[in-house]
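Note that one protein chain is taken out, while the other chains of the complex remain in position.
Chain nomenclature is as follows: A, B and C, assigned in order of appearance, with residue numbering initiated at 1 for each chain independently.
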Amino acid sequence: MSGLAVFLGAALGFAAVRFKVQEDPIVEQIDAILPQTQCGQCGFPGCKPYATAIANGDAEINQCPPGGEDGIHKLAELLGVEFKPLNAEHGEPKPKSVAVIDETTCIGCTLCIQACPVDAILGAAKQMHTIIAQECTGCELCIAPCPVDCISMVPIAEDVATWKWKYPVVKLKVA
Amino acid sequence: MDIQSYILILIGTVFVNNIIMAKILGLCPFMGVSKSLETAIGMGAATTFVLTLASGSSYLINQYLLGTDLTYLRTLSFIVVIAGIVGFTEMFVRKTSPVLFRVLGIYLPLITTNCAVLGIPLLNVQAQHNFIQSLFFGFGGAVGFSMVLVLFAGLRERLEGADVPAVFRGTSIAMITAGLMSLAFMGFAGLVK
Amino acid sequence: MLSSPYIAEQSSVSIIMLKVLAALVPGIAVYVWLFGPAILVTLTLASVTALVLETIAVRLRGWPAKPFLMDGSALVTAWLLALSLPPIAPWWLIVVGTFFAIVVAKHLYGGLGNNLFNPAMVGYAVLIISFPVQMTQWSAPLSLAGAHLSLLDSAQYIFTGILPDGLKLDAISSATPLDTLRTQLQLEHTVREITRLPIFGNLGGTGGEAVVLMFLLGGLYLWLARIITWHIPAAFIAGLWITGGLFHISDPDRYISPWFHLATGGVMLGAFFIATDPVTGATTPRGKLIFGAGIGILTYLIRTLGGYPDGVAFAVLLMNIMVPLIDAYTQPKVYGHKQKEPAE
């Protein structure tokens, strides 16, 4: 019996060496699912750190409100774990919105420029600042540092180009 | 032992007394891995590989190593061999397709604890199969296991879109489907004497 | 708000189901003429139970009952189940069968369109496995039976199990040709001797073959009315006939000619009405061929080698299990695509 066990141990040792595996690229796959708003609501300074945390197992998959339920489903499917509903203490999923600077009160202090994770704010010291709408991810990180509170979040209105067909409501419930 | 009886053993283990449907063995991977088709196929292949090797080597151990007096060591030795083979398979799968490894997750090492994997060698011993017969029996059992697993995965994927009442959604409707499947497999009863 | 198209063909699920029921009527008429009115009692009992269970299940789901009762799918399931049960089977057998068919096989999965297994066959399979004795009490063809049961007497027997004034059970019931064939074969009689028994008509069972013929006509009507496509019935019959033929050629004494198999048991009913259930069958043209052929072959194997007299039910259920895979691997070529890669 012990002979058998020793033999198997040797075989496994040899196999372990031959089948050395490099680090698998799971972090990139998780990062690909995350919405890249870099908003930090998940408790990590950006999407990539959150992705690494999930890969190492010390973060849950339901801490990303901008990702919404759909993002969690995809993460659960990728990692083969059970789907967990969005954990409310990290915030509620809000309609996609864009930050807008009220140009009458902006004093050009560049604090929001340093805070913006995706460099979506154009401006220089003592010059007028403005936000590039297409680049802004709606992460709301620029609102806090602004000393004169001139930044407000404006939800993106639906226009003819972005309008989506609605899910057909089948009136079966009512008699 | 001509070829005709081997075919009978094969048909017997794959259809008539199927590991999952008739013998109700190996239910935990059956329920756990059948969520999607790819994972089911991956799991089926891995189990077939492990089972064929296990039933072959377990026959050898039982015949030559244990002899007649050490039979009480049978289960222990079988488990050791199976663990070794599964360890080997796990590394092999991790190397060849990390995606499958990631998706199978916990169920790959769980093959060791899969009651079918231990059950078949013990059944082999009980039925005093010779080496070739136990190989065929193991292989047939594993093919039956993977076939039913893949079919069940197909059914469950279609079930995803069904408007199942909330109470039964998820595993419960899967259990019911498994029950109805074994009801259908009862039709094969008595096919092979 | 609903978008285009704003016009539609004049068809509905209830029209389809009514046409299927109409196609069954000639078969039932001949059934009553040759085997007595008992089947009518079974049919009504099954239909009533099915409708009651359907209403309860639909109400539980909070849906309006009227559209679901009108669509007739519960009726079709009830009739198919009743026609595959012995006509003088006890009443509770029918109720249990219908319960499994309508509630377990259909509504647990979400009602019409969501079920994976053919409801009628699930009901039949549950009954044949759990109550084998009652399931073999088939009534004898009137030409051979000792006595004829009127409608009232049949109803009385079905509901109370008491025969009118001293009639004995085996005066009115007898084994089906399939059962007799199986038992005789076990006694090592050759096929030629067995077919001389009175129960065997010129092609199938006496009386039984006429009913099967009418079901065949009903099925052809369904095909002409474009309710079903020819793929499944044709593949079913071909699958059964070819396997039967091979076995027959290999050993004519042990295996009866395939024509007999076509004319007995639930083959025609199965081919045109049960296997073509759209919800649980294969959907692609090539898939339907594989589905039908599979049922044919399995029916023959279960009948001759297996343990149950008529394998149609189990064959249908087994092929229902295969349907998702069959569909995934037989997707037809889409406009503008080269080869047919599996859409699995």
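As a convention for this text, a contact is a pair of C-beta atoms (placed from the backbone, for glycine too) under 8 Å apart; a residue touches a chain by one contact, two chains touch by 3 or more.
Everything below uses one rule, namely that contacts and distances are computed from a predicted model.
Of the candidate names "Sporulation lipoprotein YhcN/YlaJ (Spore_YhcN_YlaJ)", "Secreted protein", "Ion-translocating oxidoreductase complex subunit C" or "Cytochrome c oxidase polypeptide III", which one corresponds to the UniProt protein name of the undepicted chain?
Protein name of the absent chain (UniProt record): "Ion-translocating oxidoreductase complex subunit C".
Among the chains included here, which ones are touched by the excluded chain in the whole complex?
A, B, C
Kindly state which of the options C:E54, C:D71 or C:E209 is in contact with the chain not pictured.
Touches the omitted chain: C:D71.
Quick one: say which of C:L112, C:I256 or C:A275 touches the chain that got left out.
Missing-chain contact among the listed residues: C:L112.
What does the interface between subunit A and the hidden chain look like in terms of residue numbers?
Per the touch rule, subunit A residues meeting the hidden chain are 31, 34-38, 46-47, 117-120, 134-135, 137, 158-168, 170-172.
Even though one chain is hidden, which residues of subunit C still touch it in the full complex?
The list for subunit C reads 1-9, 11-13, 15-16, 67, 71, 73, 110-114, 229, 278-279, 281, 283-284, 327, 331-337, 343-344.
Kindly note down the residues of subunit B that lie in touch with the hidden chain.
Residues touching the hidden chain, for subunit B, are 158, 160-161, 163.
Just so we're on the same page, only the chains that are shown with their structure count from here on.
Could you tell me between which two chains the number of C-beta pairs in contact is largest?
B-C
Using the average of all C-alpha atoms in each chain as its centre, how far is it in Å between subunit A and subunit B?
Measuring from centre to centre gives 41 Å for this pair.
Where the CA atoms of subunit A average out and where those of subunit C average out, how many Å apart are those spots?
Computed value for the inter-centroid distance: 55 Å.
Of all the residues in subunit C, which ones touch at least 2 other chains?
none
Of all residues in subunit B, which are in touch with two or more distinct other chains?
none
Quick check on the complex: what are the subunit C residues that touch subunit B?
Result: residues 60-61, 104-105, 107-111, 114, 116-117, 122, 125-126, 129, 298, 301-302, 305-308, 311, 313-315, 317-318, 320-325, 328, 344 of subunit C touch subunit B.
Could you list, by residue number, the parts of subunit B that touch subunit A in their complex?
By the definition above, subunit B touches subunit A via 39, 61, 65, 73, 76-77, 80-81, 83-84, 87-88, 91-92, 94-95, 98, 101-105.
In their complex, what parts of subunit A are in touch with subunit B?
Subunit A reaches subunit B through residues 1, 4-5, 8, 11-12, 15-16, 19, 21, 24, 26, 78-81.
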